[in-house]
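All protein chains of the complex are present and in place, except for one that has been dropped.
Chain nomenclature is as follows: A, B and C, assigned in order of appearance, with residue numbering initiated at 1 for each chain independently.
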Amino acid sequence: MSVRAAQPVRSAIPLEQRFDAVRERSLALAAPLSAEDCCVQSMPDASPIKWHLAHTSWFFDVFVLELHERNFQPFRPEFRVLFNSYYNGVGDKHPRPRRGLLTRPSLDEVRAYREHVDTHLRSLLCAHGAGPRLGALVELGLHHEQQHQELMLTDVKHLLFMNPLHPAYHRARAGLDAVSGPLEWIGFDGGLVSIGHDGNGFGFDNELPRHQVYLQPYRLASRPVINKEYAQFVDQGGYAAPELWLSEGWDWVRSNALQHPLYWQRGDDAWAEFTLSGLRPLAPEQPVTHLSYFEADAYARWADARLPTEAEWEHASQHCLIEGQFADQGRLHPAAASGPGLRQMLGDVWEWTQSSYAPYPGFRHAEGAIGEYNGKFMVNQYVLRGGSCATPRDHIRASYRNFFPANARWQYSGLRLARDA
Amino acid sequence: MSVRAAQPVRSAIPLEQRFDAVRERSLALAAPLSAEDCCVQSMPDASPIKWHLAHTSWFFDVFVLELHERNFQPFRPEFRVLFNSYYNGVGDKHPRPRRGLLTRPSLDEVRAYREHVDTHLRSLLCAHGAGPRLGALVELGLHHEQQHQELMLTDVKHLLFMNPLHPAYHRARAGLDAVSGPLEWIGFDGGLVSIGHDGNGFGFDNELPRHQVYLQPYRLASRPVINKEYAQFVDQGGYAAPELWLSEGWDWVRSNALQHPLYWQRGDDAWAEFTLSGLRPLAPEQPVTHLSYFEADAYARWADARLPTEAEWEHASQHCLIEGQFADQGRLHPAAASGPGLRQMLGDVWEWTQSSYAPYPGFRHAEGAIGEYNGKFMVNQYVLRGGSCATPRDHIRASYRNFFPANARWQYSGLRLARDA
Amino acid sequence: MSVRAAQPVRSAIPLEQRFDAVRERSLALAAPLSAEDCCVQSMPDASPIKWHLAHTSWFFDVFVLELHERNFQPFRPEFRVLFNSYYNGVGDKHPRPRRGLLTRPSLDEVRAYREHVDTHLRSLLCAHGAGPRLGALVELGLHHEQQHQELMLTDVKHLLFMNPLHPAYHRARAGLDAVSGPLEWIGFDGGLVSIGHDGNGFGFDNELPRHQVYLQPYRLASRPVINKEYAQFVDQGGYAAPELWLSEGWDWVRSNALQHPLYWQRGDDAWAEFTLSGLRPLAPEQPVTHLSYFEADAYARWADARLPTEAEWEHASQHCLIEGQFADQGRLHPAAASGPGLRQMLGDVWEWTQSSYAPYPGFRHAEGAIGEYNGKFMVNQYVLRGGSCATPRDHIRASYRNFFPANARWQYSGLRLARDA
Partner (left out) sequence: MSVRAAQPVRSAIPLEQRFDAVRERSLALAAPLSAEDCCVQSMPDASPIKWHLAHTSWFFDVFVLELHERNFQPFRPEFRVLFNSYYNGVGDKHPRPRRGLLTRPSLDEVRAYREHVDTHLRSLLCAHGAGPRLGALVELGLHHEQQHQELMLTDVKHLLFMNPLHPAYHRARAGLDAVSGPLEWIGFDGGLVSIGHDGNGFGFDNELPRHQVYLQPYRLASRPVINKEYAQFVDQGGYAAPELWLSEGWDWVRSNALQHPLYWQRGDDAWAEFTLSGLRPLAPEQPVTHLSYFEADAYARWADARLPTEAEWEHASQHCLIEGQFADQGRLHPAAASGPGLRQMLGDVWEWTQSSYAPYPGFRHAEGAIGEYNGKFMVNQYVLRGGSCATPRDHIRASYRNFFPANARWQYSGLRLARDA
């Protein structure tokens, strides 16, 4: 994160106000859910909603209050271990696969914990003002919480999907879907270009330093791959053709007997798709989502194309507007969109790049436990770009690097094709 | 179960009244727990409380109402699959390890399901009277529910133990514990004796037919092994001495790095034990509990003794009174007891026998899905006898056969020593 | 073993001569195999032939020479650990699943080890004579080696089967197979009978003490179940009908996608079976073999019968002659046989009983490491009786108790049906 960047974050909205809005938003996301829904963990990769609510408070508690508050008193001392995600520098942590066993503290007590942290943090900000170091830490905590807001949606989607009753999280307006229009190829000259965070506004440490890379000429598809295109790949035997897959991807397909994206279900006549609004007919014009890297890569090979590198993606996106489906619209599902030129680079679906998640030249992480935020995950993960329909709009930017293992597919992950020029 | 036994069950208490009492008791057991506590599954062997509440109702729904009610209408058709435990004859079932993912139906909806079933069952009993076949089915359903009442306690104990906060299920009076007194040996002549259910009152099918077995002379300990005795075994290296263990037991000890019974915790000076009242100092005089068959067998070998066979146990217990700790007293933990002769055969702790769970000569299970109740589990399990502090007192009898795999230890399982005469 | 039995073993053949014959036989069994064949381990349950050759020598080395020879010098000190099978009392042991990694010592060196042990043992016997204790130990070592001779055949059969080339171990005369004739039911009165080793000749400790058991009247099938009968079970959906299986057996069938006995292969028109002579058409009249306990039990249920108990089996077999297929005939496959009355009780196929492997009343194992021979395996195993086409004829007797886990099927294991009278 940008603590080191020493760029004061200039935002139209005061920090205190942003703090309230972000903290409120997490509670709003949990509002449609029962205490039972918030407690259960559907797989080791996912966390319970209650845990997300507690951990995002823990972050402020341990990295801000504990360090900066006079006469700091913990809300409950056990929480320091219980809600530590992965910071070895903080000490012990409750094992990740057992997060769902914590029926206590109750959801109500976690809400009380949030209030406690909020009250103390507001006092601290009020007393000290947001000096550069404190302000940067709080800013980091808010972006951290926004990341978890996205995970709350993807984790609860997985939980509800595992229930044979297939309950809905919310009731989204069905709406009349647009038509995506044909895929076009947009050319880029490449050459010596700069990527990485430019220092304006907040950025994570993994986006730094901004640096030069040399790109060959390349082309990008005008829009993400959509469901009807991906359905063709499925129907034409894509999941049964080893020549389309990376070797490890093919092993993954076979050992899990996979035949389609995570939330698709084959009906008698047509595909259905599980969404946060429940099971619905697959919308042919919408961007395909919930793909693993392996699936995205196989589709690209089938389409005689490839995944873009993250440098290509970032270079291409630098003049794109932040428009498309974000969590703010409340649809919580990608949408079809039409129009000329490069579109939907930001929003709708995260786009897998072919780039392994690695440090930029000159990368340095922060000192102390907070330095564990990003750097230690830079192995066996692949970069996704652009945000999704579950990402808060003011959380995304062109230089943002998301990352997941190649077999992960419970995120809103899709793809955009690339080709050499 | 005794459906085939055709012995009309003669009980002082009318069936309708017993029905209400047993059904009420399950709800009372769940009363101290939150909806979150009732939803989570702490391991595949255990089930959520909510699932127990639903499944015990499902049993009446599917085996009584569906078959005997005119114009039967299911409460919710999906429940037939969702709450089927293991009856292949009924059809599909929700996978056991995923019982904890069912945040829906909510606990409230499951309570409504119980009420629905209760109302319809009472109407049925009222309209038809309890004819012998219907009465036997309802009787079976009540004993089935009592079995699950014991599991509710052992399953929630495991769940709370997995929480680092170690919350208590209830607040039991600590009370002044008795002294167990020295272990004495009681001799039995053996010879040709009869075991199995005698036809008076309810019995499960696995207790039938009553039959003759030939016993060598043998001796039984006057009481179960107690904590201070077992602690000696632990302190003297019992868990590090392969010669005391069955080969498979030794592998189990090593691969799980075990050093003591399930709920013991080694403190600085003394042992503590997790109970349904929370973590407490280990009570030296109380029967040791939460042992696996492997541990019980190893202790017996260390004590130059052996486990009794189930025939020895049943023969010895036939004149024992049903006295000791049962679920009804509300202590929910074994207690020390003193007195002359054979004692605590019933109640306090289940006693592992050396007998593999096998059909009695001439055993026949009932026709149809209900025949899956007991018979199909007769492999790789060992018989426990006598009931425990979590067993309803009117559910136990001398011929009762409980059974678990040799490595199970989340039940209130202890041991009583035996020797050849 | 009978060391405690203190019954001098009276055998027509002098011990020295038997020693030579048994030791020679092991080498003869390895003769058709290459050093490569003798080195590899096809699964953790099986051992390499070379390991068998070494371990059977190790047994004499450690339990006889090391204890009884003056100035004992080990052939190679490392062998004490390397070829220890499971005797914790002897000390460390090479892990079982890694037996196949021992390309050194070479097969030739293991042969030299055998010669070394033989020479020293013959000297010891010559010098001391076979006093009762030494004689009993050597006798035990020979029966131990005969057990491994059977395992050599079943282990190499599995190894060759895992090779897609399906090579043959030997070329057995195909011969004209007899017709088995219809299955008949032979009745037995039961009552108070005695089972266990009667003290004449060698017996293992697990056959002792001889003791009384009470049997209900019962019937046994005149012969084992044969292939054409079992094929009917398979063809009529036996492996797809959960109601025929024990619950754990059904899980085993499903998770391994099983559809037939271990060495059967479905051809276009007919079944084939892998034998030690290679792949051959399934012989309809021969006893079915390579069944697990689960399969034997399921077949019996399908046939409206059950497995016999080991007491029933032993009582019925007491007057049976030792005739049938044994390893000595060299066919190494069960054969069809006809004739009146109870037949093929001994030889051809081991017969699963429904009895869990447990100590007889009053069982005591020997002192010291040798006491680990049998007793520590008395859990989660089921008893087989009667020997097989791979058992040396002078190794079997009516009281002999073989035992394997319920899912084991690489032994020559079949079944004989039983019914209540």
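Before moving on, here are some points about what is shown:
Methods note: contacts are C-beta pairs under 8 Å (C-beta built on N, C-alpha and C of every residue); 3 or more make two chains touch, one makes a residue touch a chain.
Owing to the predicted nature of the structure, the values given are computational and were not obtained by experimental measurement.
Every visible chain touched by the undisplayed chain in the complete complex is listed here: A, C. Taking the complete complex into account, C:Arg104 is the one of C:Arg70, C:Arg104 or C:His319 that touches the chain left out. In the complete complex, the residue from C:Glu24, C:Glu78 or C:Glu367 that touches the missing chain is C:Glu78.
Subunit C residues in contact with the hidden partner, per the touch definition given at the top, are 34-40, 42, 78, 81-82, 94, 98, 100-107, 159, 162-165, 167. Where subunit A meets the chain that is not shown, the touching residues are 86, 88-89, 192, 211-216, 242-243, 245-250, 293-294, 297, 306, 354-356, 358-359, 361-362, 372, 376-380, 406, 420.
Definition applied: only the chains that are shown with their structure count from here on.
The touch graph of these protein chains is an open line.
Across the assembly, the mean Cα position most removed from that of subunit B is the one of A. The innermost chain, defined by the distance from its C-alpha mean to the mean of all protein C-alpha atoms, is B. Chain centres here are Cα means. That of subunit A falls 59 Å from that of subunit C.
Centroid to centroid, with C-alpha atoms defining each point, subunit A and subunit B lie 47 Å apart.
Of all residues in subunit B, none touches 2 or more other chains.
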